[in-house]
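All protein chains of the complex are present and in place, except for one that has been dropped.
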Amino acid sequence: MELLGLIHYWVFAVLLMIGFYAVTAKSNLIKKLIGLSIFQAAVFLLYITMGKVEGGTAPILQAGVENAILSNPLPQVLILTAIVVGISTTALGLGIVVRIKEEYGSIEERDIQEIDRR
Amino acid sequence: MTVLFGVFLLVMLVITAVAIVHTRHLFVAVILTGIFSLLMAANFFLLDAADVALTEAAIGAGISTVLFLAALTLCDEHERAYASNRLLALSVVTVTTLIVIYATFDKPRFGDPMAPVHQHVAPWYFETTRDAIDVPNVVTAVLASFRGYDTLGEVFVVLTAGIGVLFLFGVRPTRKSELRKTSAPEPGQGLRHYLIPRVVGRLLIPFILLFGLYVQFHGDYGPGGGFQAGAIIAAAIILNALLEGESQALQVMPQKLLTGLMAGGALLYGGVGVATLFMGGNFLDYSVLAADPVSGQHWGILLIEAGVGITVTGVLISVYHAFASREKH
Partner (left out) sequence: MALLLDIASWALLSIGGIFVFIGGIGALRMPNLYTRMHAASLTDTMGAILIIVGVILQAGASLAAIKLAAILLFLLLTSPTASNALASAAMLAGVRPAAIDEDQEERGE
């Protein structure tokens, strides 16, 4: 069980850095946005992993069953909010990318910087 | 057994993420992002987060893929390869990964009931939900009642994103002469291409809407709630827009109605808060909404979840229409 937990955290670290690499090292704007969403998903994984209780189930109270082991609802609430906020920023970012494409003619970062320099 | 399953899902996640970053064909990257979200939803379900899994599947694997594809039709599909100095980026990324992995050894044991995160507020939430709110799904109780102010902020974030996209684009109805109705085949093609998806889509859309309503109102008793329901209902309307064409879809749900939905949901949520102020309680203190505090909480949760669902539906459909009615330059 402990190894499974450690593997979850290591996968969190790897996914975090894969998303970060896509945001910083890639030149295409849509690739950057996709990398941002991978980064966010890695953070969600970290929080939900922290909320898991061994032998627990989803935090839904059953009528008449006292002292059931339930997983922590608080990280789940935070991540629910975070997922919706993530899609909102992605939608707005995609709108900006399309407008950049219409104005500059390209969504590659280097082309845009070159056009700006002229 | 679940250990094996969990490890398998996590390895698939990493492989999919590497493939997303590596591929230069953006359409492939978007579809792989949908697969990534679905794998993440399955992993969330394994970690007992049923509500979060439903939200990730509906929003991440469903709506996000559609929005990316809609934006991709307006941009280039291929990423250009540059001979860049990737060594620096790769080394920084590798060193940071190793540092984070080193830091994870200090975390509490996975699943430990005595970990600090389970000690302070979480037991209080469990007891107080049973006494004061009497709603089986503790996540909904915390989201809607205990942390209702955060959720109000979240609804306003969604509204702001919708307003931002509408400002950036300005939805214009496409002119009839330019629109190729998806039902008419091109001359010389011979096949009635879109007949089967249209028939099956028309059959399924009422059931998807019904399921969305079920998820909206069942959020008190099981996984569900306003955000998931908003995404599912928006998916049904977007499916209709894809099958029937943009002008038809904008006649069914005109932009004025969608803007009204966007603002109306947030107004409903804020209105509930102001109403509780006038009825003598604090802002968003639902106990004063009815004679009995518990049923007041039920009323409050019902109303604000409806507000959330309405705003999310309006925003997602508006954003889709903003992308889809844009002519490509």
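Should a chain be cited, it is by its letter among A and B, assigned in written order, with residues numbered from 1 in that chain.
Going forward, a residue touches a chain if its C-beta (ideal position, glycine included) is under 8 Å from a C-beta of that chain, and two chains touch if they have at least 3 such contacts.
Keep in mind that what you see is a predicted model, and the values were worked out from it rather than measured.
Contacts of the undisplayed chain with visible chains (whole complex): B. Residue B:L204 is the one among B:V11, B:L204, B:V252 or B:V274 that touches the chain missing from this view.
Touching the chain that is not shown, out of B:L4, B:I196 or B:A291: B:I196 (per the contact rule at the top). Touch with the hidden chain on the side of chain B covers residues 186, 189, 191, 193-194, 196-197, 200-201, 203-204, 207.
Following the convention adopted for this analysis, only the chains that are shown with their structure count from here on.
Here chain B touches chain A in the complex through residues 3, 6-7, 10, 13-14, 17-18, 20-21, 26, 29-30, 33, 36-37, 40, 43-44, 47-52, 55-56, 59-60, 63-64, 67-68, 71-72, 74-76, 79-80, 82, 84, 86, 89-90, 93-94, 96-97, 100-101, 104-105, 107, 109-113, 115, 117-118, 121-122, 125-126, 129-130, 136-139, 142-143, 147, 150-151, 154, 157-158, 160-162, 164-165, 168-169, 221-223, 225, 227, 312, 315, 319, 322-323, 326, 329, going by the rule given at the top.
Only residues 1-22, 24-28, 30-31, 33-35, 37-38, 41, 44-45, 48-63, 69-77, 79-81, 83-85, 87-92, 94-99, 101-102, 106-108, 110 of chain A touch chain B when the two sit together in their complex.
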